[in-house]
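Below are the structure tokens for one structure; questions will follow.
All protein chains of the complex are present and in place, except for one that has been dropped.
Chain nomenclature is as follows: A and B, assigned in order of appearance, with residue numbering initiated at 1 for each chain independently.
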Amino acid sequence: MGRRVAIVGAGMTKFVRRAKETGKELAYYAAKAALDSCGAKLKDIDAVVLGSAPDTFDGVHMKGEYLSCGAGAFGKPYLRCYVGGGTGVFSVAVGWYYIASGIFDTCLVVCEEKMSSYQPHPQGAFLTIFDHTTERPLGPNLLWIFALEMQRYMQTYGIKKEEIALVAVKNKKNALDHPAAQIAQEITVEDVLKSEVLCYPVQRLDVSPVSDGACAIVMTNEYLARRFTDKPVWVSGVGWCLDTAYWTNRDLCYPRYVEEAARMAYKMAGIRNPRREIDVVEPYDPFDYKELHHLEGLLLCDRGEAPQLLVDGKTQRDGELPVCPSGGLLGVGNPISAAGLMKVIEIFWQLRGEAGKRQIAKKAKRGLAQAWGDLMQVGTVVILEV
Amino acid sequence: MEQKENRKKEIIHFFGQLPVESLYTAGIAGERFLLGLKEGKFLANYCPDCDFVFLPPKLYCEFCFRELKEEDLKEIENKGILLSYTFTHIDTNGNRLENPIIVGVIKMNGTDTGFVHKLLNKIEDIEIGMEVEAVFAPKERRRGSINDIVGFQRID
Partner (left out) sequence: MKNFFATPLRDEDFKKKNFCYETWIGNCFYAWDCGKAIGRYLEGLKEGKILGVKCPKCERIMVPPRIFCEWCFVLVEDFVELKDTGKINTFSISYISWDMKRLEKPQIPAVIEIDGASPGYGILHLISEVDPKDVKVGMRVKAVWKEEKEREGKITDIKYFRPY
């Protein structure tokens, strides 16, 4: 399976609704913080991976090239990768195969998003995910796909809105302890249920915000890891999978592509029983129901059973399986690709015992971060362990 | 399966539009530079590690990743050398322009980077290597934009 790969450093910007910084400057802050966190210099880095969502957000074509110098890629092998919302976690998989293959010894992975550049509202940038001929003439907005998926999920398993709302309550509260968080707050289930209905069953407080921000990590091979840190975190499994773009032809109640991605990662990590072997998990939560949907796809509970874990309090930080201890996208914010990498960074900090007030109660040895994206289509998974 | 000859009128294209409107912040370093232009000043920044002067100034040195702070800014003189130029007779939609637009790359004295802007002289008066200076818009029209400079002209 090639060389073992470690994450040795991590950094991120604050997530904000509108940043004064340019995209390059955000990428720089994150990349510099990641390097500084492990005493690395730019010259220690062999290659750079950039993750970023559609060019349309930043309003810059060849966004990868535009961001390159801020990501520390001057004069280095450099690649931008993109699988929609799954990008942040996928970029870690790309960094992993750079190093596992032995091509490079060290690698900087940077994810940046500046959604606020898009006017009048970043949602417009999503319009072209719908088929231009058979769907866009109907006048869709992005929330449609989420609302349709959420409805199908609720109907298939008889899940109530009250149960789903608990995710928003938990994550926004967890984010109160995250120094980079954009919309951390203490809310109740009632607040969620009373919030403005945007696209039934999706309400205002079910949704993560649009954000500007960047995240970065430093990855090395097993031989160099301890030169940068005493506490390397190992990437023991990566997985990714894409389903068909004909999204109206599949049952939206279950994300089978997430399952495929998880199975790939579990196999690589030698995990036979994920429910026993995964200590902490950061599933992708751009909408509250997605956290539940993804826990099921990750095989961490039976189909339709995720809400029960939540109701029983098992997914709190002091529970059996802490879920989104960071506060997730619902609380910390959702600068698409950077949000995915934020999840990997949270697992990194949790496993090193550096999550501060967010540190989970149990001793965690192995954690999983997952992202999702495109037309409800892609699952990306990374498993870390100490 | 229906036969091809039964097909009445083939539908080939579907026309549509992508609404794209962007608002770009100048950023931390960009704003320092543009506010300088508003004052009629060129502000560059210097990386002592790499001995390199950036114009426009940057938040970081892209070579060594050192953060360049406000105190690293320095004002440079409004004078430079034309490194290269081109002129265009058509606009972005391919329409013929009455007066060609001349664009040059200028190396301002004391900097290590090229700076792109319009040239205001007639084509026949332009040559590579000539000394040029920026012509600023009247102060009341400046708003902290690259267009606070109208263009560059030859110094004789």
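The definition used in the following text is that a residue touches a chain if its C-beta (ideal position, glycine included) is under 8 Å from a C-beta of that chain, and two chains touch if they have at least 3 such contacts.
No experiment lies behind these values; they were computed from the predicted model shown.
> Given the contact definition stated above, which residue among A:V8, A:L26, A:V192 or A:I383 touches the chain not shown here?
Checking each option in A:V8, A:L26, A:V192 or A:I383, the one touching the absent chain turns out to be A:L26.
> Pick from B:L18, B:L83 or B:L97: which residue touches the chain that isn't shown?
Counting the whole complex, the residue in contact with the absent chain is B:L18.
> Just the residue numbers, please: which parts of chain A touch the chain that's not shown?
On the chain A side, contact with the omitted chain comes from 11-21, 26, 29, 33, 37, 59, 119-121, 123-124, 127, 130-135, 137-144, 147-149, 151-152, 155, 179-180, 196-202, 212-213, 244, 246, 248-252, 354.
> Can you name the residues of chain B that touch the chain not displayed here?
Looking at chain B, the ones touching the missing chain are residues 1-2, 7-26, 28, 30-31, 34-35, 144-146.
The criterion applied here is as follows: only the chains that are shown with their structure count from here on.
> Just give me the whole-number Å value for how far the CA centre of chain A lies from that of chain B.
36
> Taking the touch rule as given, give the residues of chain A at its contact with chain B in the complex, in rising order.
It is residues 18-22, 24-25, 28, 31-32, 35, 41-43, 56, 58-59, 69-70, 72, 74-75, 116-120, 124, 127-128, 132-133, 136-137 of chain A that touch chain B.
> Touching chain A in the complex: which residues of chain B?
14, 16, 18-31, 59-60, 62-65, 67
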